[in-house]
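Only a single protein chain was left out; the remaining protein chains are all shown in position.
Right, chain A next:
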């Protein structure tokens, strides 16, 4: 269909009125650029907001205890209770499709008092008793040494892994960290590793001021007995934690003599649900991006359609001559269609390139001024580019359709008579 002769014909026709061709092309150029930019900005917003979720496995929930709100089995309301270590085993054995269950205990916290001492230096940090699985739920970059292990858990070793913030406040520059001891609430603990958050946006400071210890060591050293402060539970990838959580709650309620309809006793935060909500929002935003972009593009397409109609009108006589020389109606039609297609695609490609340039500039600026709240790495995937190209091809054909039909509607004898 696109032979060299056809190309010559098309380029000749488009070149015949350069300024008009340029103006017409601008509509499509602008439309597709807006479309791609809108999608890139939506993506940037999405990247920024989802970065706030950190790297924590999104199919997770956190579960803790609160005072009961209903009396049950002779127990009063307003009763406090604790999860126990064997609750974890019970959940593991009775609820299928769970990937990780991490019982956790915590010491210190927001605005806590100084609780860690090393020589003359002190600091207030968050100290957690954790299982080795926790690093799979909350990815950490281990900078030196290692994370806690199951042999630490079994032997109740007094070891810990410290965050970069801890290192900064307790150690001098270039000091060896591994193998040193720090005193946590009066208990000497060996430092076996340092870490930083894999993705620290927003809460980086707090995360860096964190110390992880083996769960069993923590319980024994700080008198927690069999108690579990809270649990971080992650479901397997294709089962949503939201669908599993009623079963878990039911189990916990029955094990702790909580009224089955007591909604207050078990507190939880469903990360998956929150994440779904946010990603739902961004699907809508992406749709809006496509919709608005497509509307802007449409005015460009109508521009092309309009100009092609004028071109056909202007060339009525030429079309008549061509038909007298033996041009079939289809060859006339396809020429008009191809002209509009070439015009649309060329200007669209330039539009996409322009949008890519703007995105690149945005990213360069973002890189140089550092992270911006709720906005990061605006970009579009190659699929979006292909979608845009398909939109261009379809709209180019649509733009040419009416003019192409009107080009052959007139009888050649009438077309030739036009002056």
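The criterion applied here is as follows: a contact is a pair of C-beta atoms (placed from the backbone, for glycine too) under 8 Å apart; a residue touches a chain by one contact, two chains touch by 3 or more; residues count from 1.
Heads up, the rule we're going with is that contacts and distances are computed from a predicted model.
Student: Just go with whichever of "Ribonucleoside-diphosphate reductase subunit beta", "ABC transporter", "ATP-binding cassette domain-containing protein" or "Phosphoribosylformylglycinamidine synthase subunit PurS" UniProt uses as the name of the absent chain.
Tutor: "ATP-binding cassette domain-containing protein"
Student: Could you tell which one of A:43, A:137 or A:408 touches the chain left off the display?
Tutor: Checking each option in A:43, A:137 or A:408, the one touching the absent chain turns out to be A:408.
Student: Contact with the hidden chain only, please: which chain A residues?
Tutor: 4-5, 12-13, 15-16, 317-318, 321-331, 408, 411-413, 416
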